[in-house]
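So the structure is just underneath, and the comments pick up after that.
A single protein chain has been omitted from the complex, and every remaining protein chain is retained in its original position.
On to subunit A.
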Amino acid sequence: MTDTPKFTQSRRQFLAGAAVATGAAATGKLVHAQAASPDPAITELQPWQQYLGPGVDNAPYGVPSPHEAHVIRRNVEWLTADTVSSINFTPLHELEGIITPNGLCFERHHSGVADIPWADHRLMINGLVDTPMVFTMDDLMRFPRENRTYFLECAANTGMEWRGAQLNGVQFTHGMIHNVVYTGVPLRLLLEEAGVQTNGTWLLAEGADASGMTRSIPMEKALDDCLVATHMNGERLRAEQGYPVRLVVPGWEGNMWVKWLRRIEVGDMPWHHREETSKYTDLLADGQARRFTWEMDAKSVITNPSPQAPITHGPGPTVLTGVAWSGRGTIPRVDVTLDGGINWHRARMSGPSLDKSMHRFYFEFEWDGRPLLLQSRAHDSTGYVQPTKDQLRAVRGVNSIYHNNGIQTWAINEGGQAENVEVG
């Protein structure tokens, strides 16, 4: 497969590319398509041009356009026994930019969504502290707070792909992630209020839901950048994201971001609870298992085109886009390939580049209508480069479920349809 020319990365590339394109382009003039007959969308009076639409307050809390009704979170029913302890997936192929709308942030619950009134919630800090404390939500709103944008990725994101290409859609292979602006109180300030004793080296975060979700977190992380968050993207947390308060543990696996946070206990060793022993430990090929694999490795994926978002326009100018993120910093660079990894190109980064936040990349190219093998490869600010799935398997085997950040391949056929494949 020869490389497909990309368009205007620079003036020089543009001129060189134009020379091999059409004759007309060589003169700098593009020949546009001609319509055979007038477009009725223009020539006929449309109802919205003539009749009045709904007034203000028709939807006091606005909802997406009815023409976007297909843009929803989706569940894979066979994955779990029951939706009450299950997961659904963010429709990454329908989104742009870096911020996930609140209603599309994937959900993962262990005992369903807890319904807790703001006034009835309490946050307790106990254990190895000078003064065990209780805070109401109104108390929390009197502490200084910060605004920070972070991705939250479930450690099991892409976990169904360890043994090979399985789910045919970026929503399902990579949709256990969202990226949100959080407003919250630094956990450090609450710990200072209670007074952590010198032997307090770990803490246990506990949720108020019926699973009583618990995770052990080292004190160093708690004092560094954890937030006790009340707001997401400017409004109070959605119930399914932990209303009224959740823990934000930047760059670390989503399971630790305890929702409906009711208690922080300070201790001198980890608790080894269910979600950090039976689950969220990474079983290797030799039967040994890694524990406390907190950081999310750098990862990227092409969201368009992808199996749920095929190329529908035929050959010609084509926009490829995707997202990348790292639990260890920013993403200064993403490479993409159209031929399964024989030749790579630097993608164009666009939008805010924030620490432990999602990044958006683009690669515009001239599709010639031939099959493509699309991949993206993230580089993070530590110099780490996203590995191939086979590189990961060489280290970890195929039984670890969690932390699969291998390079994803989409095969595009002549018709523009995309499929989840692996290459070798």
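Observations on the structure shown:
Note that in this section a contact is a pair of C-beta atoms (placed from the backbone, for glycine too) under 8 Å apart; a residue touches a chain by one contact, two chains touch by 3 or more; residues count from 1.
Keep this in mind: contacts and distances are computed from a predicted model.
The unshown chain of the complex is recorded in UniProt as "Sulfur dehydrogenase subunit SoxD", chosen from "Cbb3-type cytochrome c oxidase subunit", "Chemotaxis protein CheA", "Sulfur dehydrogenase subunit SoxD" or "Amino acid/amide ABC transporter membrane protein 1 (HAAT family)".
Across A:Arg188, A:Arg236 or A:Arg348, the single residue that touches the chain missing here is A:Arg188. Contact with the omitted chain, checked across A:Thr293, A:Thr318, A:Ser376 or A:Asn404, is made by A:Thr293.
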